[in-house]
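Moving on, here comes chain A:
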Amino acid sequence: MTKPRLPLLLGLALTALLVLAGCGSSDDAAKARVRWAFIMPTSWDPVTSRTGADINTISLAYASLTRLNKAGEVEPALAKSWEYSEDGRQLTFELRENLKFSDGSPLDAAAVKAFLDRGKTQKDSFLKAELKGIDRISADTPTRVTLHLAEADYQLPYVLAGRVGAIASPNAARDPKKLALWPAGAGPFRMVEFIPESHAYFEKNPHYWDAADIHIERLELTTSPDPSTLVAALLSGSIDVATRIPAHKVKEARERGLTVVIAPSLNAANVSINRNKPPFDNPKVVEAFRYALDRRDFVTIVTAGLGRPTHQPFPPNYFAFDPEIEKRWTYDPKRAQALLREAGYAPGQLSLEIAANPQTGDGGAEVVQAQLARIGVKATIRVVPPGSSSWQSEVYIAKRPQIAVDGTIGRESPIQNLLAVYGPAGIMNLSGPYASAGFLDAVERVRRTPTDDPAYRARLHEAVRIGVAQSPSNYLYATPWIIAARPRVKHLNVLPSQIRWEGVRIE
Partner candidate 1 sequence: MNRPANILDFPQRAARRAPPSAPPAEPALLCVDNLSIADRSGRMLVDGVAFEVPRGGTIGIVGESGSGKSLTCRAILGLLPPGLNVASGTIHYRGVDLAQLDRRGWRGLRGIELSAVFQDPASYLNPSIPVGKQLVEALRATQRLDKGAARQRAFALLRRVGLADAEAVFHQYAFELSGGMAQRVLIAIAISGGPRLLIADEATTALDVTVQAEVLALLDELRREQDLTLIFVSHDLAVVSEICEHVVVMRDGAIIEAGKTAEVLKKPAHPYTRSLIENHRRYTIDAIPLDDAEIAEAPPEPRSTPLLSISDLRAAYGDRAVLDGIDLEIDRGEILGLIGETGSGKTTILRSILGLVTPETGEIRFRGEDILALRGGALRAFRRSSHIQYAFQDPLRSLDPDLPIAASIGEALDIRGGITAAQRDDRVAEALRAVGLDEGLADRLPRDLSGGQRQRAVIARALVLDPAILLLDEPVSALDAVNRIHVLELMRSLADDRGIAQIFISHDLGSIAGITDRVAVLHRGRIVEAGPTEALIANPTHPYTRRLLASVLHLDDGTSGQPRHAFIGA
Partner candidate 2 sequence: MTIAAQADDPAGTPPLSAEPRVFRPNKPKSATHLRFLGSLALISIPVFLFATLITFLLGYASGLDPAAGIAGDAATPEVIARIRADFGLDRPVAIQYLDWMAGLVRGDFGVSWFNGVPVLQLILQRLPVSLSVAGAALVVGIVMGSLLGIGAAIWRGSAFDRAVTAFASLAAALPPFVVAIVLILIFSLWLNLLPAAGYIPFSEDPAGWLRIIAIPAMALSVDIIADLARQLRTGLVSALSENYVTGAVVRGLSPRRILFVHVLRNAAGPALSMLALRVPMLIGGAVVTESIFTMPGMGKMAADSALRGDVPVVQGTLVVSIVIVLACSLLINILLGVLQPATQRRD
């Protein structure tokens, strides 16, 4: 075979290989494997995790003391049971027997105490605000731990269902930097591989207390593909479950035979406003912005009709939602313009820079920009670069922007959420550390009211009303969980507060 034929032969061989590889059957069916496209956590250590959305990924590797159900009520998890003392200032948890961390060390009362103490004391801990109310923690017996509170706080069982209660192995916590890159918990899965900003692979953790309800052998968490190829990735089997797909993709996903789950969430999108920065240091401007934004447009453009307007940090289906607040401000551009003129800004004189988060924005910033243009406010959009922690450091920590399009994914306890969005140390409180005294009192009053007390809901609504009024930020719309999955993924377990994997099956 003379030499000149070489390039021809090479070309043929390559194409043959491709075709052969093409029809190779993928071995998904053999092992119950699911590929989940979401975002990477800001840190694998619950103590240093910096954003609410991390609960979804943290709860792969960690189990919390308690767990919320679809209705949002608290259920036992690591703790079999819990009870308050008479005056509500002591909360005792009874742990399950011989629980173990993935690094082999025992998960007992001492471990819980060590974790909560670390949450209170570690320099870069983000749980300080939630744990402030706890004076000290005592490990009475290997399975009983008691929290001694400054004042009664009946929200704790909800709070401890989230990251605050995601107990991490104290043994691994000796090197916090390493823990931030490699979790050591007692959750449903154990991590086997992690490439930052790319993917994390998990195997089922047989020692998980609820292992019986986990039917997935291997879970591969990856960053979500580019919107233009998201559906293609799902169809071609590169990913099995895609969380928060763009709303306008729902029609396409359904028509291409994918299962699309639209479930109630605790999500609420807002326009965070920073009253520490001009022009929002002028109350007239803040008030003008109450009337400047038409929430219906956001629902149709950004959520493709799937969402619902809201003026408060809770979606309408949530028990903390107070219908009264919705009536307070309606869309009134003329009034907004009048208020602006009173504040000294003729049309076209006021110009702003809107900070937008490319990952969750879905175009909300451009709608805000267009609507502000209608009342003579010139707004430019600065897209803060993607990546799991650039938005946090610029908006949540440095609080640099005047106005930012953002949203809360919700917290386990309504009070925890109110504090996160309006509290002095709340990461989403762009005007931080400002928070009105009236609001803080209302919050404490709710905290001291047992959740089964008939006055609880009324006091909660009152706290929300005060919070919304005292904060310059405006909540616009609530979007449900929109999750697309391949038909072979059955019984997706989507709670309002987070996505879990108990009960999910792969065919």
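By our rule, contacts are C-beta pairs under 8 Å (C-beta built on N, C-alpha and C of every residue); 3 or more make two chains touch, one makes a residue touch a chain; residues count from 1.
A word on the picks: all candidates are chains of the complex that A comes from, given by their letters.
Model, not experiment: these values are computed from the prediction.
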Touching chain, any copy counted, for chain A within the complex - options 1 or 2: 2
Chain A residues touching candidate 2 - in the complex, by the definition given at the top: 2-4, 7-8, 10-11, 14, 17-18, 20-22, 24, 26-27, 35, 37, 50, 123-124, 126, 177, 180-181, 195-199, 222-226, 228-229, 231-233, 235-239, 385-387, 389-390, 393-394, 396-398, 425, 427
